[in-house]
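Apart from one protein chain that is not included, each protein chain of the complex appears where it belongs.
Letters are used for the chains, namely A, B and C, taken in the order the chains are written, and counting of residues starts over at 1 for each.
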Amino acid sequence: MDLTWSPREEAFRSEVREWLARNVPAEPLPSGDTREGFAAHLEWERRLHEAHLSVVSWPVRYGGRDAGPWEWLIFEEEYHRAGAPQRVTQNGIFLLAPALFEFGTPAQQDRYLPPMASGAETWCQGWSEPEAGSDLAAIRARAVRDEAGGGWRLFGQKTWTTRGAFCTHLFGLFRTDPTAGRHRGLTYFLVPLGIDGVTVRGFGRLDGDEGFADVFFDGAFVTDDAVLGEVGEGWRIAMATASSERGLTLRSPGRFLAAATRLVELWRRRRGDAGPATRDALVRAVIAAEAYAAQTLAVVTRSAAGARPGVEASLAKVFWSELDVVIHEVARDLLGPEAELDDVWARGHQFALAGPIYAGTNEIQRNVIAERLLGLPR
Amino acid sequence: MDLTWSPREEAFRSEVREWLARNVPAEPLPSGDTREGFAAHLEWERRLHEAHLSVVSWPVRYGGRDAGPWEWLIFEEEYHRAGAPQRVTQNGIFLLAPALFEFGTPAQQDRYLPPMASGAETWCQGWSEPEAGSDLAAIRARAVRDEAGGGWRLFGQKTWTTRGAFCTHLFGLFRTDPTAGRHRGLTYFLVPLGIDGVTVRGFGRLDGDEGFADVFFDGAFVTDDAVLGEVGEGWRIAMATASSERGLTLRSPGRFLAAATRLVELWRRRRGDAGPATRDALVRAVIAAEAYAAQTLAVVTRSAAGARPGVEASLAKVFWSELDVVIHEVARDLLGPEAELDDVWARGHQFALAGPIYAGTNEIQRNVIAERLLGLPR
Amino acid sequence: MRFAWTEVQESFAAAVGAVCARECPPERLRALWDAAETAQPVELPGWAALADQGLLDALAPTEHGGLGLDAVDVIPAAVATGRAALPGPFVEHAFVAGPVLADRGVRASAALGPAPFAAHAADVDVLVVGAGDRLCLLDRAGARLERCRSVDRSRRLARVRWDPGAPRPVGGPAELAAAFDRGIVGFAAQLLGLAEAMLERTCEYVRERHQFGVPVGSFQAVKHKLADVRVAIEFAAPLVARAGWAVTHDGERAGVWASMAKAAAADAAELAARHALQCHGAIGYSWEHDLHLWMKRAWALSRAWGDAAWHRERVARVVLDGEDGP
Partner (left out) sequence: MRFAWTEVQESFAAAVGAVCARECPPERLRALWDAAETAQPVELPGWAALADQGLLDALAPTEHGGLGLDAVDVIPAAVATGRAALPGPFVEHAFVAGPVLADRGVRASAALGPAPFAAHAADVDVLVVGAGDRLCLLDRAGARLERCRSVDRSRRLARVRWDPGAPRPVGGPAELAAAFDRGIVGFAAQLLGLAEAMLERTCEYVRERHQFGVPVGSFQAVKHKLADVRVAIEFAAPLVARAGWAVTHDGERAGVWASMAKAAAADAAELAARHALQCHGAIGYSWEHDLHLWMKRAWALSRAWGDAAWHRERVARVVLDGEDGP
């Protein structure tokens, strides 16, 4: 165990911290889940990219810095500490990119990664369907072989697609072999949303922002190079991505440490209004945020030694999503009657409530923990 | 709604309160789950019976006072408020007696009720078996017809039989028709424990007291009048009893109001040692005890109008058993480092932990609530 | 001793529920959201019909043209307004102002207790406020209102301030406490109704929604969450009824009972909202689905006029510290 940073890591931290101090907008940007806010966020992503800070862990040739996982962690910590804007590009960068690096052809990597890093192309995730939520393997959207055209025609509907109304591309699973079993016969496609046969309808989330979309496919044509990995291998690739979504990459500990810090500041302002239980609940949340950060150090240590995120990601998913709810419950308790107001904490509360639902509900995650980590019978 | 007591009810309350003030032992009796403590408790029960207070709701001819449910509630409230001894006769009085009143023959009632009221005969419950805990219908103990003798021979094992080592009689379910389905073919028997072919082995509970017993049956013979209700009707009779066990009769609100009062007294002594959250947790417990008492008023109102305890008893079982755990958790928090000591609160904590397990685990109760009250599919 | 609603109380509640269902479907509530930003008074769905029923003046004395009922009589009807997520300052008008307002022609809202907010302040004629230890009426013309957005936009919330001399005293500390206690009992009743409605809608949904080839309501994790909501409602409801009796009959400890009811009902409604959303999954997380009409009302009322922790602390000051009253 060695919990000291190297001089190189400390230098990287200083660079990031200073750049953010100079560049993070003084006023929060409008919500990235509205059309104008999304545009403002893309402008921010562009500046981040110019500073080679949009994808620090990627190879230099794709816009990154070849940073290791420790530097990635430092970047995330500083990013959240600085209160920098939400990453509206995160579904591409954190979910699709790992799959592209592992399963993509060199041509696909060269084609898709640079515009993803710069924000020139933005990606939404096409997993869920009206009848396939928790039961992801129930996907019905299908891709039909078009031999004449040398590609595939897509049919069906995706839904709850985060920021789908503003993105340029979608990655998603489509059924290519209707005769195969539930998990088999699915293929991972990369689809531009602007092509014929694709219709996108944005709709409101709980907070009213148009952060969701239905995406309808009515014979949209894509060529063979829109397939990531092998035909029929979509489930396996998606599950590799899912561990990223549940675990480290999307939910960096910096986010919860920063939230805990904001909560402590709220306590200092509002302690007079807070009931006696809130002090203890707040310390619980602070300890949980530190626990998450410390557990991440263990995960990154294994990852730096070459381990892949596995089923342990379910532990992190349950923990961070419920910690996020707790942080916002404590904030509501601190706010007392003002918790009724539709402010940044109320927005945060509603956002946090999505955590136990998306990326596999926590009920599913607990099943996974019990069956795959504890060996309990199905 | 009329929340006032009649002069007659107030007079009854005064009588009970005064009798208890004069008669409740100044020093707590030794645990009723030990042999000597059981004897001391029986002596107490004898005095209660002499005052016509052991079974106030029973007919006068069996030792009661024909009291209605409101007087029963008053009695229980005063009994717990006075810190009077645990009722070691409770399994007979609260669980068997309702079944005897409803399903017993006049001869059985005359035979069994008076000595039950006086404590001359004491009853333990023979439901659970090693392989039949939550899954009560998996009972294997059997009664084989002995036509020659004009009765039945009992075989098999009952276990976790509360105070079985000290009681004179057992009531329980035995399988009389091995070919019938799980819930069918069970018959309700009333069995003296002193007869040939019955062996009782007491064993320790969590706290070390010999409060449990295994009861082994190896051909013990009972006559036909040992059968309560019809042969093969045991499940239905037991389930009628189960609602009593889960609901009102065993867990009177007076118990939890008294526990909440003791907790408030503990708070006044120990507040200096208590963390800031404990004050709020304590008030929660106080409110929950009042909620239980108020809900009981609604149940007794229905019962006074002739309604039978039904599946709603599962709501009360979940609530009182978890309230009891909460009360003792708060007490442990109030005691701080002294919570480690094996004192009355620690004993109470261990006793409370049995609540969510016995009389149907709370997992089973929640299934019942969801399926039978909320109409969710099995 | 009898702890149950009368047939009259229950049929009044059923009639109120029927009017709410007819006059206040989700579309009308959503229309109110769209008007959230306007300062002009808005029409409140269902109010005219409920006034015709006598509900709005149910607690006003008969000599002032009311029905002369007490809080116990009107709690089941208040639960029904919660089940319907009825918008408008019903509790403030009927429970708080009703017994103290001589004029039946005016509409009232109120801002009492720890929060400086009044719902629909811009839509009413008069506000009930506490100035020092006096219970006062404040004409809207004399109030300085600052519009605020509640998490439930239909509440058209405003922060209320006034110039010295504007509030007209109508009672002292006892009347002020009584008005506050009637208000929180009314909100507790609405919170119960909200919890019941969320539970019912969620049970319906999980019976119908299939995943993995079975109804999601057949999963034990879903069953147990909803069973917990049922338990919370079962044991909050009698506290609300008990508090209704207390504010009507027991002067002395009325505040303790009222605060216990508000705390328990708020906790039940928050739990119902939490589990309703989780059991609905993403479907319940969208603006288009009606679940959030109930959820957001629950979040707002659970915090309005003191949240559960505030009310527990009010109980603690009496039960633990031995202070007098409330």
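Keep this in mind: contacts are C-beta pairs under 8 Å (C-beta built on N, C-alpha and C of every residue); 3 or more make two chains touch, one makes a residue touch a chain.
No experiment lies behind these values; they were computed from the predicted model shown.
S.K.: Would you list the chains present here that the left-out chain is in contact with?
M.R.: A, B, C
S.K.: Looking at the full complex, which residue from B:L206, B:M239 or B:A305 touches the chain that isn't shown here?
M.R.: B:L206
S.K.: Out of A:R111, A:R302 or A:R347, which touches the unshown chain?
M.R.: If we include the chain that is not displayed, A:R302 is the one touching it.
S.K.: Going by the contact rule already stated, which one of B:G68, B:G133, B:G151 or B:P377 would touch the omitted chain in the full complex?
M.R.: B:G133
S.K.: Hey, which subunit C residues sit against the chain that's not shown?
M.R.: Touching the chain left out of view, subunit C contributes residues 219-221, 224.
S.K.: If the missing chain were put back, which residues of subunit B would it touch?
M.R.: Residues touching the hidden chain, for subunit B, are 128, 131, 133-135, 138, 159-160, 203-208, 212, 273-278, 332-333, 335-342, 346, 353-354, 356-358, 361-363, 366.
S.K.: Determine and list the subunit A residues touching the chain excluded from the picture.
M.R.: 1-6, 9, 70, 264, 267-268, 271, 279-280, 282-284, 286-288, 290-292, 294-295, 297-298, 300-302, 312, 315, 318-319, 363, 365-367, 369-371, 373-378
Rule of thumb we're sticking to: only the chains that are shown with their structure count from here on.
S.K.: Chain with the smallest distance from its CA centroid to the overall CA centroid?
M.R.: C
S.K.: Taking the mean of the C-alpha atoms as each chain's centre, how many Å separate subunit B from subunit C?
M.R.: Averaging C-alpha atoms per chain gives centres 39 Å apart.
S.K.: I'd like the Å distance between the centres of subunit A and subunit B, where a centre is the mean of that chain's Cα atoms.
M.R.: 53
S.K.: Going by the touch rule set out above, which residues of subunit C reach two or more other chains?
M.R.: Touching at least two other chains: 222, 309, 312-313.
S.K.: Do you know which subunit A residues sit against two or more other chains?
M.R.: 275-277, in rising order.
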